[in-house]
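As you look at this complex, bear in mind that one protein chain is not there, while each of the others sits in place.
Chains here go by letter, A, B and C, matching the order in which they are written, and residues are numbered from 1 within each.
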Amino acid sequence: MRTINVGLIGAGFMGKAHSLAYAAMPMFFWPAPAVPHRKIICDVTEEAAAEGAQRYGFDESTADWKRVVEHPDVEVVDIATPNHMHAEIARAAAAAGKHIICEKPLARTAEEARTMYEAVRDAGVVHMVAFNYRRTPAVALAKRYIDEGAIGELISFRGTYLQDWSADPESPLSWRFQREIAGSGAVGDIGTHVIDLARYLVGEISGVNAMLKTWVPERPLSAGGADQLGTGRSAGDAPRGPVDVDDEMITMLRFSNGAIGSLEATRNGHGRNNFLTFELHGTEGSIVFNYERRDELQVCFASDGADRKGFRTVYTGAPHPYGEALWPIPALGIGYGETKIIECHDLFQAIVGQEAVSPDFGDGYQIARISDAILESSATESWVSVPPLETTPGRG
Amino acid sequence: MRTINVGLIGAGFMGKAHSLAYAAMPMFFWPAPAVPHRKIICDVTEEAAAEGAQRYGFDESTADWKRVVEHPDVEVVDIATPNHMHAEIARAAAAAGKHIICEKPLARTAEEARTMYEAVRDAGVVHMVAFNYRRTPAVALAKRYIDEGAIGELISFRGTYLQDWSADPESPLSWRFQREIAGSGAVGDIGTHVIDLARYLVGEISGVNAMLKTWVPERPLSAGGADQLGTGRSAGDAPRGPVDVDDEMITMLRFSNGAIGSLEATRNGHGRNNFLTFELHGTEGSIVFNYERRDELQVCFASDGADRKGFRTVYTGAPHPYGEALWPIPALGIGYGETKIIECHDLFQAIVGQEAVSPDFGDGYQIARISDAILESSATESWVSVPPLETTPGRG
Amino acid sequence: MRTINVGLIGAGFMGKAHSLAYAAMPMFFWPAPAVPHRKIICDVTEEAAAEGAQRYGFDESTADWKRVVEHPDVEVVDIATPNHMHAEIARAAAAAGKHIICEKPLARTAEEARTMYEAVRDAGVVHMVAFNYRRTPAVALAKRYIDEGAIGELISFRGTYLQDWSADPESPLSWRFQREIAGSGAVGDIGTHVIDLARYLVGEISGVNAMLKTWVPERPLSAGGADQLGTGRSAGDAPRGPVDVDDEMITMLRFSNGAIGSLEATRNGHGRNNFLTFELHGTEGSIVFNYERRDELQVCFASDGADRKGFRTVYTGAPHPYGEALWPIPALGIGYGETKIIECHDLFQAIVGQEAVSPDFGDGYQIARISDAILESSATESWVSVPPLETTPGRG
Partner (left out) sequence: MRTINVGLIGAGFMGKAHSLAYAAMPMFFWPAPAVPHRKIICDVTEEAAAEGAQRYGFDESTADWKRVVEHPDVEVVDIATPNHMHAEIARAAAAAGKHIICEKPLARTAEEARTMYEAVRDAGVVHMVAFNYRRTPAVALAKRYIDEGAIGELISFRGTYLQDWSADPESPLSWRFQREIAGSGAVGDIGTHVIDLARYLVGEISGVNAMLKTWVPERPLSAGGADQLGTGRSAGDAPRGPVDVDDEMITMLRFSNGAIGSLEATRNGHGRNNFLTFELHGTEGSIVFNYERRDELQVCFASDGADRKGFRTVYTGAPHPYGEALWPIPALGIGYGETKIIECHDLFQAIVGQEAVSPDFGDGYQIARISDAILESSATESWVSVPPLETTPGRG
């Protein structure tokens, strides 16, 4: 079994999640497509990077991301930095012939994402964007039902991603509130996850009509500058800085296949934690999902007898996607880690098999165009069309 | 205790619900503001009306609604007909000096509703539109929390009304699918209920931006013509007629106070029965309601300690609105009837106390304007403003 | 259509619920088996009775229950008094040839219940005990699934009835806390409801093994003595009296058919309101019910495909028991009243059709024997057998 070396850039929350995936993937998927080896990790200082290496099990550490990209032993570059660094690193990694997994959103803007997409396409490397939620087994089960035609032709999608960690106006001005670093607010941070699910499950989005709101216009400056995790919650009498991104987004959606939909994303909804949900109506049934109860998928089949029709709560397990690899009994419990372990598996499968994997930078680019369209729509108070991606991405 | 005679026009589903309310209201609210007496009932034929009288406990029956309106003993005219008859009856009843309760939506169009509103205002009678869901105790409790400031300043509203009774393309072309009779489809039939809740809880709606869809463009003609209940489910090889109203509506909302929102209404969502829900975010908390579990209100207070914060599921009972009048223990069970019994109480209270009651024809008119704006918005694919009602309705 | 006169004894919570049923039954069930007429009502004082007549729509009133029993126009005597009066009234009513509906539990003890059972059997009248919860449509649907064999052979039953209205030690010493009046505590008051469901759904109970606890040994004496509703919540510095009944009961159950089970009933479970639940396991499926969400029945069929198996949440409506009579769309909302309206229908059907109805006094007697066995089991700390009722009850 082949061992593949990974270089990870960013030792925050996402660095932790990805490191877990590298360590655990072969424990779950066996035989594994390849064994990930944690070669080198990069963080903002040498000290932080060295600590990250010890904590997350990497051989080497550095404060210079270029060393990761140029490392001769590294086959896969994992970009887990704040958004503003994605593009430069990805382009350099592609130029160095590395396969790339990049955290979401792919970039701050569609233009930036386009450069990344073109770079990986031209370099012929494997590329993936870490929209991990579509790899929740229950979401993959929804996809299976849809592909089987079990709920008929899709007509309506309603998605939400509601959180409350920024509802407190005293939570600090992390990088996630700064357009220069993040690109946008709820749109890019969490809305893009739902856009990914919508495209995965329903099909291409052809138009949006959106409203954005910034409910907390300024926030205390964090003590130490940009907060890697973006969830620092303490504040003080620190001076304040402006929030120049959206706190909340509502948009209507049009799909190319005629379905319609809506999407709401907010980080100011008290009591909602990671309330990533969707409801799908088809001509022959419906599907409902709530990530907060991610072991479950609700599905209603119109073909059930009139006196037995209702949403079934299916707990995912062995008979469902990825089930053989995970835990032997449903509801033993899928956590965040499992979504990343599956993501890691699919990436390595693609590398070893020299296959495409989805969502890739083409998807990430298209999602960035949809995000930009949402911002434009809110500004112009009108529908904005999103043309389809001209060419499908491939290996060169 | 005063007895007040009622004349009911329409012996279908709504006639049943209202008759129950007249019989039961004093059993629940005691001392009652007045005792409703079921004087005369009208339905499409003499036979149907006579049967309605026996079934629903009315003294007299007729197939001519004018007899009800002109009946010297009748103080309250109750309009429970299909939508296209509301205006003419209401204007006649107002002219006859009768108090009026009219089923929702008030009329097929804003213009039609305006004539009704002006008629009752000029006549100085008590008038009410039967948007009964705001009288669910849990909804009234949400209003109480909001009025107390318990969830702070409202910023976001998300409402749905999802049903599935028209998902079957073989369900017949009842009057609810015909613009000439119904005015609109999901917009007027169920969307207006949510609009009523939004205005009740959040405040005036100042603009909409909507999409409408008709998923089933033609349906079998029902055997006996218009179906009073609109829920006839059987069909056959009958010839088909066109559906010229919407099956599904999605709209974004702007409120005068700066809050934003969205609303989806469909009758084609398999597995959803009477899924009337809302989620409200305020700066100090959130409220969530689902009528399918109507004994419960979910509320989250930001002021709860960090380690104890979460949605509380409050079962409504004695300490909550209308609680003393209903059942002695929470979750003994609020049904559809109770919402109508409360509505009846509030109407009679207004009549006896010579007070205004809400929602009245002014509200019904304004909701019709919002409905019209939704239709216009869908047609023009743009935001449509809704100016506030010029004058508040009163008793002359 | 025949009119049948009713005499109601007890104008408290249950009097209200039954009055509603008499008024509303034909509105729901049409054609009705007969039209109930509210002839005479009895309460503890003439004033209370007169007020009850006005409030609940009875022609006459009295403070002497014998007047009801002996009233020549009364065909049905409805016993809605505290438990200690059931037996004497029922025997007198039977002797007078009246049909009888009696609130649950049938009596304070099995011995008392036996005299009632024998009286009605000998008199040949129709008799019913008001265990209304089995008439919740979702419960009747569970029965239908079981009878169809849809969940196979039943192996396990787990029931709960959890409330919290007596958790507050300052809630007053109503009659429900006094053995002389109530017979027992949670056992008779709420436990018997679950026993009725267990016998209805699973079959005869052959043995019990129980624990009882009285958590609050004394309570403030209520101001006005016995509290008809038993839910008076205010108290003061009043002197206290002893609670000589159980607050909580846990029992194991053996069924004649080999199934096993458990049952917990408490009135001291904070946060539980009317948490009447059961979970049934069969060899081919499972059924779960929670009255707090009574529009829903959860059912799992083992025969569903491995990748689609899960509990279905079925909202009861037209295709389900009593559905045609109730509301046209599922989740419009079944309340407490509907269970009583259905109960009333089935009683009148039995009277008109000269049929037996279930649960009858034989069931009530057998449930009283099971209750007595529970008390004995707790005292002796051992299993107590319950022999089957010797003869099935009938009309003479």
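As a working rule, a contact is a pair of C-beta atoms (placed from the backbone, for glycine too) under 8 Å apart; a residue touches a chain by one contact, two chains touch by 3 or more.
In this text, all values refer to a predicted model and were calculated from it rather than measured experimentally.
The chain that is not drawn here is touched, among residues A:Val6, A:Ile334 or A:Ile370, by A:Ile334.
Residue in contact with the omitted chain (choice from C:Ala167, C:Leu221, C:Ala238 or C:Ala356): C:Ala167.
The chain not shown here touches chain C at positions 151, 155-156, 158, 160, 162, 164, 167-168, 209, 211, 213, 215, 248, 250, 252, 254, 260-262, 264, 266, 268-272, 279, 281-286, 288, 298, 300-302, 309-311, 381-383. Although one chain is not drawn, its touching partners on chain A can still be listed: residues 1, 13, 16, 19-20, 23-24, 26-28, 30, 32, 54-57, 163, 165, 229, 231, 233, 273-275, 291-296, 315, 317-318, 327-339.
Where chain B meets the chain that is not shown, the touching residues are 141, 144, 296, 299, 301, 304, 306-315, 319-320.
To be clear about the criterion, only the chains that are shown with their structure count from here on.
The distance from the centre of chain A to the centre of chain C, with each centre set as the mean of the Cα atoms, comes to 54 Å. With each centre defined as the average position of its C-alpha atoms, the distance from chain B to chain C rounds to 34 Å.
Mean C-alpha positions place chain A and chain B at a centre distance of 41 Å.
Among the residues of chain A, those touching two or more other chains are numbered 301, 309-311.
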